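Here the complex is missing a single protein chain, while all its other protein chains stay put.
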Amino acid sequence: MNRTIATLGRRLRLGVIGGGPGSFIGPVHRASARLDDNYEIVASVLSSNPDRSRAEGRALGIDPDRAYGSAAEMFEAEGSRSDGMEVVAIMTPNDGHYQLSVMALERKLDILCDKPLTTSLDEAMDLAARVKKAGIVFCQTFNYTGFPMVRQARAMVRDGDLGEVRMVHVEYVQGHNAALTEAEATGNWHFKPERVGASLILGDIGSHAHHMASFVSCQAFAKVSADVGTVVPGRNAHDYAGINFRLANGAPGALWVTQAGAGAVHGLHFRVFCERGGLEWFQETPNQLFHSRLGAPALTFERGGPGLKPEALRSQRIGIGHPEGYQEAFAVLYADVAEVIVARKLGRAVDPLALDFPTVEDGVRTMKFIAATVESSDKGGGWVDARVGV
Amino acid sequence: MNRTIATLGRRLRLGVIGGGPGSFIGPVHRASARLDDNYEIVASVLSSNPDRSRAEGRALGIDPDRAYGSAAEMFEAEGSRSDGMEVVAIMTPNDGHYQLSVMALERKLDILCDKPLTTSLDEAMDLAARVKKAGIVFCQTFNYTGFPMVRQARAMVRDGDLGEVRMVHVEYVQGHNAALTEAEATGNWHFKPERVGASLILGDIGSHAHHMASFVSCQAFAKVSADVGTVVPGRNAHDYAGINFRLANGAPGALWVTQAGAGAVHGLHFRVFCERGGLEWFQETPNQLFHSRLGAPALTFERGGPGLKPEALRSQRIGIGHPEGYQEAFAVLYADVAEVIVARKLGRAVDPLALDFPTVEDGVRTMKFIAATVESSDKGGGWVDARVGV
Amino acid sequence: MNRTIATLGRRLRLGVIGGGPGSFIGPVHRASARLDDNYEIVASVLSSNPDRSRAEGRALGIDPDRAYGSAAEMFEAEGSRSDGMEVVAIMTPNDGHYQLSVMALERKLDILCDKPLTTSLDEAMDLAARVKKAGIVFCQTFNYTGFPMVRQARAMVRDGDLGEVRMVHVEYVQGHNAALTEAEATGNWHFKPERVGASLILGDIGSHAHHMASFVSCQAFAKVSADVGTVVPGRNAHDYAGINFRLANGAPGALWVTQAGAGAVHGLHFRVFCERGGLEWFQETPNQLFHSRLGAPALTFERGGPGLKPEALRSQRIGIGHPEGYQEAFAVLYADVAEVIVARKLGRAVDPLALDFPTVEDGVRTMKFIAATVESSDKGGGWVDARVGV
Partner (left out) sequence: MNRTIATLGRRLRLGVIGGGPGSFIGPVHRASARLDDNYEIVASVLSSNPDRSRAEGRALGIDPDRAYGSAAEMFEAEGSRSDGMEVVAIMTPNDGHYQLSVMALERKLDILCDKPLTTSLDEAMDLAARVKKAGIVFCQTFNYTGFPMVRQARAMVRDGDLGEVRMVHVEYVQGHNAALTEAEATGNWHFKPERVGASLILGDIGSHAHHMASFVSCQAFAKVSADVGTVVPGRNAHDYAGINFRLANGAPGALWVTQAGAGAVHGLHFRVFCERGGLEWFQETPNQLFHSRLGAPALTFERGGPGLKPEALRSQRIGIGHPEGYQEAFAVLYADVAEVIVARKLGRAVDPLALDFPTVEDGVRTMKFIAATVESSDKGGGWVDARVGV
């Protein structure tokens, strides 16, 4: 459906931090903000180098006065404008997430922030407490949850259409780190533990796989038993993880994640089996959801087609057979956030379905998962509790 | 690659005609204009009802002064502004294309216009002559040519990688007209011959199939032998066409198009077989191109992956395994057009690869194809010449 | 289900003609006869060279006395034995089918014979009349009809589950003749018109495509409009056909067949669209049947899985997920034929479902289709009647 929220009569004013030249995720965030016409990007910090940051902002068409040299400068200057930014999108390396989020929430700005939430569980829990206290909107961009057919899967499980969850399998198999690269040798931040946290693979794509497993099973992880390591000789970071887990209801599951599968593409793929059927989805062909059924032929749900739940219908913009992709799914989170913010500004009730984007709490659960997984692997594969606040 | 053309230092000023509420294609055009940040939508006509047109323009966030009530009003008012619109996007029913295009080109505006070009071959040829004389950019939005893997296929054939073209098969199998609907009964314009031209199915999706066959084989059609008709009882429009054809080099091909395939999704799919291999592509999973080879295992080209031609690389925005879809492909045409217009404004040479979007000449060829196909079917299936200007 | 027909207390005695060393189809027939243990191969003629024929028969383990040097010898010798052959399988080049079938039916032997039925329509009609008069079983081995999921499709259409047939598309796209080969130059019989009949491509795989279109739509062809030709330079035989057709009920369809698709595999694929849904099947992955539905998500029928008709169930031998293939499907015809013959020998009623194998009448219809298709193509694509006996 149309995700342009026209009721405010203007676009939300967005500031972006990170995502400068060479960044993969920067253009994705900015196009996400533009796609449904709910945001205007009014301010930017695009590099840790102030001169470069300003130049890049101007090159993107940002008002030169608002193409800032640093986050501190941006927060201060924007805070003093009557038309200052209202929402901040944070897409820096992982080690910037915590501090920038704190700066934003102290100014009561709403936040969209990349995953993983922080580089440590302690920071993550502290940030969650601050977000709660500040009462702002905080969206952790587990962007794969924005795909309409992922929303369909979650809704089917949550509504009990398939009965109890019996088991889950999620895999995320990429190939771009299958060989040692120059970037790695010369210090791309992704390979620096102090910048990414406890585990490259877990922070980068293990976090997505974990959240997806929870999102579509509608359950938190209870415990993990893991083998995390490095398969490419000479690498100083994790590039592989095999993880057995149990969900809150006791159902078993497994995650298999790597970025070292030579020639692999992307390979985010889940299966959830319940009492009366299973659901299967592949990110590379995201417009279909396969539904195996006990004692009946399998169904294929098609985005735009018959049989979809409101959760799926509201997350799509175009008709059947016209494939939507990664960009559109990412923008669903921006649209959800805009819908919630606009409702608040107008004092209106928000559609509960708009609230199904990942939050800071989801970010905390993933940080706990990462810590537990590394601990299990380090201690020889035995089970480690993965529950938050237990 | 990044398709934002920053060299002009500002966005191109776009006016849109058509695509109001309930339109499928309106939001697609507007998001295409926004996606790469090359256009600002400054003026609109969104309905044939002036009041509704103005209200809808304002609701979209258009400056109230420029949310016009009619095209005539828009062309006049914008023409008198120093910051008036520079480019027009036409997405009205088919019977508006000719007149609106003429109005635009008389004001030297560049044009993006939906297919089919006009409702008659005569109008199409006249329009092509006028475009040529005016020297403007005219993009006929055969949008499926914007997919990177379609560009890859065309480049491989054009570069002779596979040798001579031996045969082509294109099909476009949809299901949304598999049953008589209320919309059809109550007068949706798609079912009115005076608004769509000689043949609903040929103007709507047959035109895409024809252009695709030409685009990827790098050849015009020479002749057609066709069976065009109606398979749903009670319908007063064509919903089926089976077409044998010969390309300029004599190679045979076949098109199979319908919108009456019960439960079918979208089904645009081509195969081109050449001397040393074949190429196959499915619009529903557009990020892969399959390449069968004589005497060697088949290859799968993956968007974002290794082995791509410059034509494909420049048409993609995101890395491997993150699926791009219909919206991104449509926006490739907008980006190409912007690149050409900006180069002209700056007096710079344009990258020849930017000129590979469909033009008014392509529109004419498709109108000729439609006329020849209907004639062949009407006269019992015999061959009819489909060449333009012969 | 188990297709071994134990009620006779012994195996049927089979003689084979053709299919010697280097033959593709010979081993297929013989394994088909063995697979369900209903036949014992007791006599053979394996080459037109008598010495070679005898040697090859002995090498296959045939009793040396019954490894004959010629068909005439075989028919005579076996006819004088009390334990002589009861059934004949004919797998010679096309031009042998008529005469050998006549020899067999004159001795009241039951026959399985490769397609196409003969090399001319006249011979075909004559043979059909003789078969009818002789009252024998004659199976024309359109072997793709033996796949359980093809039987499922036919049963669904015949039972009216999907409503009226609206359109059909069948394609058969192979690549093994994509380049001129030595075999072709040096005289492989497939490239000799006097041995294969009017058209290599139509006799070889066009015949399968035609029969399949009829089999799953449960309708005969009414007329054809065709483009038949040669795409590989230097070839003296047809390697391409694009055919529009109308079924008996007026529904349109198209066939696309070639053996010159460079790198293509096998590519037998059909779609039938009816009033309330469509059916799609690919021979290369034959264990699934896809069923699109009007207003409901698509279904996938899985061989061995739920929702199958008796026609499918009786044609399969093994459980879900254990793929059956070409060999098993071919053997279904042998099992059907054995079931009918055994019932006749025992004076029992035969299960009507066992009678759904292709017969001499189907062979005649295909010969008429071939003649009409060539005529249409020769005269410029106009419609030609394809009905038998009209």
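Order as written gives the chain letters A, B and C; numbering starts at 1 within each chain.
The rule is simple: contacts are C-beta pairs under 8 Å (C-beta built on N, C-alpha and C of every residue); 3 or more make two chains touch, one makes a residue touch a chain.
The model shown is predicted, which means the values in this text are computed figures rather than measured ones.
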| item | value |
| --- | --- |
| Candidates C:G15, C:P116 or C:P286 - the one touching the absent chain | C:P286 |
| Per the touch definition above, residue among A:Y68, A:F191, A:F215 or A:F273 touching the missing chain | A:F273 |
| Sole contact to the chain not displayed, among A:F191, A:Y240 or A:F270 | A:Y240 |
| Touch criterion as defined above, residue of A:S101, A:T119, A:Q140 or A:S292 at the omitted chain | A:S292 |
| Interface residues of subunit B (partner: the chain not displayed) | 291, 295-302, 305-307 |
| Touching residues (missing chain, whole complex) on subunit C | 2, 4, 6, 10-11, 24, 27-28, 30-31, 34-37, 59-61, 174, 176, 265-267, 283-287, 302, 305, 317-328 |
| Contact set of subunit A toward the excluded chain (per top definition) | 162, 166-167, 169, 171, 173, 175, 178-179, 225-227, 229, 231-232, 240, 242-244, 246, 251-254, 256, 258, 260-265, 271, 273-278, 291-294, 296, 298, 376, 380-383 |
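Just so it is clear, only the chains that are shown with their structure count from here on.
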| item | value |
| --- | --- |
| By number of C-beta contact pairs, the top two chains | B-C |
| Length of the line joining the C-alpha centres of subunit A and subunit C, rounded to whole Å | 55 |
| Inter-chain centre distance, subunit A versus subunit B - centres from mean C-alpha coordinates, in Å | 34 |
| Whole-Å gap between the CA centroids of subunit B and subunit C | 43 |
| Touching two or more other chains - residues of subunit A | 302, 305 |
